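What follows is a single structure, and I will ask about it in a moment.
Here the complex is missing a single protein chain, while all its other protein chains stay put.
Chain lettering (A, B and C) follows the sequence in which the chains are written, and residue indices restart at 1 in each chain.
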Amino acid sequence: MEKNLKNITIAYIGGGSRGWAWRFMADLALDGDICGTVRLYDIDQKAADANAVIGGRISANPGAKSRWVYESVPSLQSALSGADFVVISILPGTFEEMRSDVHEPEKYGVYQSVGDTVGPGGFVRALRTIPMITEIANAVKEYCPKAWIINYTNPMSLSVAAIYSAFPKARAFGCCHEVFHTQTLLMAMLKKEHGITVENRQDVHINVYGVNHFTWVDSASFKGLDLMPLYADFADKYWADGFLEDPDKTKDPVFVSANRVKFDLFRRFGVAGAAGDRHLAEFMPPWYLKNPETAAKWKFMLTPVSWRFADLERRLARSQRLASGAEEFPLVPSGEEGILLMKALLGVREFVSNVNIPNAGQIPNLPLGAVVETNALFRLDQIKPLIAGSLPGNIRPLIARHADNQENTLKAALSFDFRLALTTFLNDPLMCGVSETDGETLLKTMMANTAKYLPKEWGV
Amino acid sequence: MEKNLKNITIAYIGGGSRGWAWRFMADLALDGDICGTVRLYDIDQKAADANAVIGGRISANPGAKSRWVYESVPSLQSALSGADFVVISILPGTFEEMRSDVHEPEKYGVYQSVGDTVGPGGFVRALRTIPMITEIANAVKEYCPKAWIINYTNPMSLSVAAIYSAFPKARAFGCCHEVFHTQTLLMAMLKKEHGITVENRQDVHINVYGVNHFTWVDSASFKGLDLMPLYADFADKYWADGFLEDPDKTKDPVFVSANRVKFDLFRRFGVAGAAGDRHLAEFMPPWYLKNPETAAKWKFMLTPVSWRFADLERRLARSQRLASGAEEFPLVPSGEEGILLMKALLGVREFVSNVNIPNAGQIPNLPLGAVVETNALFRLDQIKPLIAGSLPGNIRPLIARHADNQENTLKAALSFDFRLALTTFLNDPLMCGVSETDGETLLKTMMANTAKYLPKEWGV
Amino acid sequence: MEKNLKNITIAYIGGGSRGWAWRFMADLALDGDICGTVRLYDIDQKAADANAVIGGRISANPGAKSRWVYESVPSLQSALSGADFVVISILPGTFEEMRSDVHEPEKYGVYQSVGDTVGPGGFVRALRTIPMITEIANAVKEYCPKAWIINYTNPMSLSVAAIYSAFPKARAFGCCHEVFHTQTLLMAMLKKEHGITVENRQDVHINVYGVNHFTWVDSASFKGLDLMPLYADFADKYWADGFLEDPDKTKDPVFVSANRVKFDLFRRFGVAGAAGDRHLAEFMPPWYLKNPETAAKWKFMLTPVSWRFADLERRLARSQRLASGAEEFPLVPSGEEGILLMKALLGVREFVSNVNIPNAGQIPNLPLGAVVETNALFRLDQIKPLIAGSLPGNIRPLIARHADNQENTLKAALSFDFRLALTTFLNDPLMCGVSETDGETLLKTMMANTAKYLPKEWGV
Partner (left out) sequence: MEKNLKNITIAYIGGGSRGWAWRFMADLALDGDICGTVRLYDIDQKAADANAVIGGRISANPGAKSRWVYESVPSLQSALSGADFVVISILPGTFEEMRSDVHEPEKYGVYQSVGDTVGPGGFVRALRTIPMITEIANAVKEYCPKAWIINYTNPMSLSVAAIYSAFPKARAFGCCHEVFHTQTLLMAMLKKEHGITVENRQDVHINVYGVNHFTWVDSASFKGLDLMPLYADFADKYWADGFLEDPDKTKDPVFVSANRVKFDLFRRFGVAGAAGDRHLAEFMPPWYLKNPETAAKWKFMLTPVSWRFADLERRLARSQRLASGAEEFPLVPSGEEGILLMKALLGVREFVSNVNIPNAGQIPNLPLGAVVETNALFRLDQIKPLIAGSLPGNIRPLIARHADNQENTLKAALSFDFRLALTTFLNDPLMCGVSETDGETLLKTMMANTAKYLPKEWGV
C-alpha cells in the first residue's frame, strides 16, 4: 500500500535526449529521498545507450545523494512495464522538419520566434506529434496504466490533450518552467528596485492561468507584500528600454529578452503575461512579430533553426565527452520541479506548482477539458487543481481562441480532416494577414515538408 | 386576463424613421387580427409628426384591413406608459458619425462593407448606441415593465444586450431579416436547379445559430427534402461566378451580392453562412475585405456613406410626398415578421422564427447570456428558444470571439474603461493587420469624431 | 434524398401487444399521408402472428385511408434491417414479476398506485428492463442506425436513458400521453367554469418540464387567454371534493381520479403537477400513498396487479375475436401523437409536442444528460427541444432526486453494483419510512422474485 521510495521505476521516453535528460539525472542524483531505476527509451537507441552510460556516471558522482540505475531499453513495452513514472520528452521529427515549421511561413510574411507551440509551425509540429504521443499513451494504457505520466514535449497543451484523448483515465500532466521566469523576474525586481532579497523562488506566490506558454498572472505576493502594484511601477519604468535579468550574459543571446513584451502586455491588459517574451509574442496577432526588425525593437530574437543545428552539434560532442568521462556533468540543480512533483505524488511532501492538465473548472470561463496551465496541489497519488478564477474579459478571447484551436487541431490530427486542419491553421492569430488561398498553399507545402512523420492517411 | 386584440398600444421609438416605419405601418394595415394605437416618438419630433400623418394615410387606405391610430408623442414617458409593445428602431447619431465609423479606418487599410455591427465602425457605433438604448430600457422599466420590446436597431446584439443589462427582467428580443435571405436563396436554388416552386418562405425550415449578421445554417429542408446536399452542389456550381437572385436588378447595386462569400464560407467550413455577404465578410479576418478590389472580386460592394446621404435626400423628399398625399405608400407586405411575432405573443397563432435574445442554452458551446440568434417559438406572452445545438469546432472560435467582444464592448461602454475599449477594438478580426499603436490612434480619432454622442465620462 | 412517404417501414418491438398495438394500427389506418409496412416482433411470436392478422383486418377496414402491410417477423434483425422507425413497446417480464414489484413492498408499509416507474417497484422493473432495452438498442445500432426509435415502454426515462447509453448516436425519444390529461383537464375547466369549448386539445398550449410521469406546467394558454389564474381558482374550488372529468364513468374505476393530488400539489408548490394523480403520488414522499385509505381520501386508487391479470384475460379473448373477425377493431383515433411525430420527422408537417429525451439544456437546472420531458419541435429528421426554463426552487429538489436515482439505477443495472442499487433503492421518496436494514431485505427479496429476468451477473 505504501510505495517503497527506494525502488522507484521511471520510464524515460525520449531517453536519448542530450540536455534535458542530463539535467534530470543530476536532479535525481541530488535528491536524497528516493532512488531506483531509470529506463531510457529512444527511437535513436544509440543515444539512449550513451545516456545510460552518462546516467551511470552522474549517479556515481561522489556528490550524489542517491544511486540510480540507468538502463537503455529496446521498446516501449520494456520501458513501461511496471513503471511508476513515465517521462515523455521527445523531439517530434528532426530539425529538418522544424526548419520548415519555422522558416517556410516567412515566405508569406509570418515570423515565429520559437515555432514549436502555436503559429503555423506549432500547428504542423502538432500534426506530427499527436500521433507519436497517442502511440505512447496507448502503450501506457496497456503496460502501466497506473503510472504517472510527466510530459515535457512541445507542443505541451496538445501533447497532454493527446494523452487524455487516447487514454482518458491517464494520470498525466505537463511540466514547464516558463512560469518560473515570472517569479525570477519578480525576484529581480524586488532586489533591484526595493533591495529585498528572496532566497527561494517558491516563496514568490503567484496565481497563474492560461494555456502553456501563454499564461497570465493576476496576483503575486512575497510574504505579506502584494507585488502587483510594484510590478505596475516596474513595467512603467522599464517599458521603453527593457529590463535584463542576466547582466552577465551567461545565457545564449537567442534566448535573451528584455521583457518588453511582458511589460507591454501588462500595460495594455492589466494582468501580467507570464512566459518568455519569445513565447508570448507568438500567441498574439503580429504586434511583436511583424518582422524581425519589430522583434528586435521589442528586444527579443527569433531563434533560427540554424542555431538549433549548431547547438545540436555542440551537444553531440558533449555527449561523447560525458559518456567517455572526458567531461563530468556538473551536479547542480536544474531549477526544474519534476523531481519535487514526483516526490509529492509519492507522499513525501505536499507541493503546489503550476501544471498543464485538462480544465476541470480551474478556469471557469474556458471550456471544460481544454488543457490549461494553473496551480495545483500535488499529494500522494493526487493532483488537486486550484481554482485560479475566471480570466479577465479582454484576456479570455485571446486564450479561448487558442483553446479552440487546440481542440480542433487534436481532432484534425486524429481524423485526418484537411478542412478542419486548414480552417484551424488559418485561425491562428499570426496567420491573420495571410489570405485564405495563400494559407492553403502554405499548409500543403508545410505538410509535404514533414510528410515523413505524418500518418499515411493524410495522403501527403 | 385576455388582451383585447382590438386595443393594442405600440410605442415606436425612433418613430420618425423614413423607411422602416412606413413598411411597418403597411404591415399593420394589412393585418386583420389586431388594431389599436401607435405612438411615434423621435428626438426629431417633426419627423414623428410627419409619420403620424403618413400613418394616418396608410391606415385610411381602402385596402387596409384594420384601422390604426397614429400619434406623435413628445416624450419617452408619453410613448411608453401603458404600452403593450415597444419598437426600438433608432439611428444612433447621424450619417456624419457613420461617415467616420465607415471611412476613417480606411486610412489604416481597414475596409468595411456596412460598418454598423462589428469592425471598428460597429464598435464605435456601439459606444454611442449603448447609452441611448440603456436610457430607453430604463424608461420601459419605469413606465411599462411588462411590455414586449422589439429591437430593430443596429448593432443588434449589443442593443439587445444593453436592454437586458439595464433591465434584466425585460421582455425584449431583436428582429432581423438577414436570415430570411438564406431561405429565399434556397428557394431560388430549388426553382432554378430543380424546378421546384416554394410558395411560402416559411416552409423552408432551417436551423440557424450564431450572432446577428453572422449566423450559420447547418440544416435546411423543404417538406421531405433535405436541402443541404443540394446546397453543396449549388455552392460548388456557382462559387466561381456567383449567383444573382435579382436578375431584374430592382435592388440598389450597393446592396446586391452574388453570394460568393456565402458559397466560399460553405465550402471552407461545411456549414452555410446565413446573412448577406456584406455582413458576413465583416466578421471574418480581411479575407473578403482586404480592399475594395477584393470585395469586387467577391462580387459585393462596400456601401459608402455618401450613398446613405443621397438616399436620405430621396427619403426626405418621399416623406413630404407621402405626408402631403402626393404619393401613396403601397400597401404590400414588407416581408418582415414583426407583426406575426406580436400576434403570436398576443396568443393569435404560435410562430417559430429566428430571434436575438440572450443565450439560455440554445447554443450550448457559447457563453450563457451572450445575445445570440437562433429559432424560438413565440406563444402567448412567451418566447421559448429552441436548442439549436453546439456550433461546429471551426465555427465556434469565429463566433465566440465576437461574443466576447460583445461582452467587453458593453462593459467598456457602460464603465467608460478605455483600456478595455482599446483591447476589444483591437481584437476585432478586421483590425488584425493594424499595429497596436496605430489602433490606439484610430480609436481615439474615431471617438473624437463621435464625441457629440458619447457620454461625457469618456472625456473626449 | 426525399423519403418515399408511401413506402415507410416500421419495426414494432413488442408487436404482440394486446391494446397499444391495435390503437397504433388504427391510427395508421386513419392517416392518409403515409403508408408502408409494419414488422411485428415479439418474444411471444404467436402474439405477433395474431397481431399481423389483426393489423391486416384493420388496414382492410373500408374506413382506412391508407393500406399498411403487417408482417410477423422472427428476429430483431429481421424486424430492424432497413427500418425507418422502431417502436419499442414491451412488457418487461410478466404480471407475475409486476405482482412482486407492486405488492411485496406493502409488507413494509410502502404502497404504490402503479409501480412501474419509480418507487421500489419501478426500481426493480428498471433492473430487468434496462438489459432488454440495451439489447434492442444494440441491435438498432447494428441493423438500422439511422432509424428513429420511439419508446413507449415503462419506466420511460430509464428506457430512453438505456438506449442512449448503449448507442449514444441513437435518434430516440419517448412518448407518453400523461401530459395530455393536463390539457384535457384545462379544457374541462374552460367548459365547466367558463363555458368555453376548445375543439382541439393541441390548442391548449402548455409549457411542461420534469421527468416522465412527474411533469409540471408553469404556463398554459388558450389563444389569448392565460389559463394559470383560472386554474388557481379551479384548484381552490375543487380541492376539497375533487373534480371528475369522466362523469359518465366510461373509464375503468382503477384509473379514475378526482385530480385532488394535482390540485393539492398546485396549491402547495405554485406550479401544476401534470400527470395522472396515480403517477404523481408515487414521486412524492408518502403524503398521498401512506396507505390505501389515504389514497382513497385523495380519491384515486391503487391499481392491484390482480386487476391487470383479469384485464389480460379480457384482452386475450378480444385478440382472438379480432383475429378471427368476430369483432372489428373500431377505427377511431387513439388520441396518441405517435403518428403525427413520425410524419413530422418525415417532413410532412412541423409539430410541437412533449417528449422524453436527454437534457441538452431544456431544463437548465437539471443535470445535462438526464432524460427529461419537455416540449420539442419535430421537423424533417430533427427534434429540436425548446428551453422550458429552470424549475422553481421548491420543485427542483423533488425532480433532481429522481433524476439522480435514474442515473444511479442505470449505472447499477449495467454494472450489477449491488451497493449502488441498494443506496439508490433506499433513496426513493416512498422508501423514506423504511429502515436501511428492512430496505436491504426487501430489495433482495424483490430481486429474487424477478430473478428469471435479471442478468445472471447479479447472482440472484
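The definition used in the following text is that a contact is a pair of C-beta atoms (placed from the backbone, for glycine too) under 8 Å apart; a residue touches a chain by one contact, two chains touch by 3 or more.
Since the model is a prediction, treat every value here as computed from it, not as a measurement.
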item: Visible chains that the absent chain touches, using the contact criterion stated earlier; value: A, C
item: Options C:A400, C:L414 or C:A451, residue touching the unrepresented chain; value: C:A400
item: Touch with the omitted chain, as defined above, among A:V254, A:V352 or A:L414; value: A:V352
item: Option touching the unshown chain, where C:R57, C:K290 or C:R308 are the choices; value: C:K290
item: Residues of chain A (touch criterion as defined above) contacting the omitted chain; value: 1-3, 5, 205, 207, 219, 221-226, 229-230, 346-348, 350, 352, 360-362, 364, 375, 377, 379-382, 384-389
item: Residues from chain C at the interface with the omitted partner, ascending; value: 264, 268-270, 285, 287, 290, 365, 367, 393-394, 396-398, 400-401, 404-405, 407-408, 411, 419-420, 422-424, 426-427, 429, 432-433, 435-436
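One rule holds for everything that comes next: only the chains that are shown with their structure count from here on.
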item: Pair of chains whose C-beta contact count is the highest in the structure; value: B-C
item: Chain centre separation in whole Å, for chain B relative to chain A (CA means); value: 46
